[in-house]
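Can you read through this structure? Questions will come right after.
All protein chains but one are shown in place.
Showing subunit A:
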């Protein structure tokens, strides 16, 4: 009898201790796939959400659901991030759920104004996701990008999270951005998307930030420059290079994978020197020259030409960044930190200044391991 009583008591406990008052059914939640922060023209902070409309996401059955909208963009302004979030919530009857947030967008105006204060709330809230990717929206606001009707996917956020991989870049996550902001010897380099004239988005390189001054956007790199910069920091998986070869009277294109980089710091007369060594192996995908890559001599000529050309371009990029922006987006400071930790303690105080005067040399070593299916150009 006592056993039965105990069992009943245990069952009773089960019913009251399930935590059901904390339960939110999926139909009480509004799932957010993407969140954006921007600054309106009159200087107010604006939060935008890409909210999923689950009713339109049928299981692929023919139910006439084709014309239904699958998402809606909601935005509102506020005094700070949380205030704006609350204001968006007030326009939605279901509680915002950010557990599926893939994309985090920052409007250009906010980025230029400085986004230091806006980073905290995104880390502090327990439901914030550490897996989101971050983009800067060039010449626009996050809601402009969210409003795009994509052609491959149901939501633009899915396209955006595949975009970097498709461009041969390792995904740049929001947590990586925070990590760069908190680091000592590296400046954030954030991917950029822009609206194109056909009302769709296009990847447009990346944005240079100054973490020491309120995380302010200071300049842009184009697609090519971004690839080079990411190659140096180890964030590149694939790149296609084209070069004119005067000797062969034509041009050659190669796609490189298995890219590698090695940054050596040398100390000469109390001056730090950086030696960047980039390597890559790849396939020839286009050859309009008279040269025949199957011949050792011609192949060497082509490799030499491409090495030289890219060496020059990368060095130009580094010089340009050093002089124009003075932002160490290549993480050279981090390399000095790792290779000369004792010197770094004194160097880090005025690293931005030192970086701009840093002596950098670049060496590119390319190998074409796969020559493609043809030897000389098909149509000489």
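Definition applied: contacts are C-beta pairs under 8 Å (C-beta built on N, C-alpha and C of every residue); 3 or more make two chains touch, one makes a residue touch a chain; residues count from 1.
Here is the rule we go by: contacts and distances are computed from a predicted model.
The listed options are "ABC transporter permease subunit", "Germination protein BB", "Succinate dehydrogenase subunit C" or "L-serine deaminase", and the UniProt record of the chain not shown names that protein "Germination protein BB". From the options A:103, A:145 or A:178, the residue with contact to the chain not on display is A:178. Interface note for the absent chain: among A:163, A:225, A:298 or A:334, the touching residue is A:334. On the side of subunit A, touch with the chain left out of the figure occurs at residues 13, 17, 19, 21-22, 99, 123, 126, 129-131, 175, 178-179, 182-184, 334, 337-339, 341-342.
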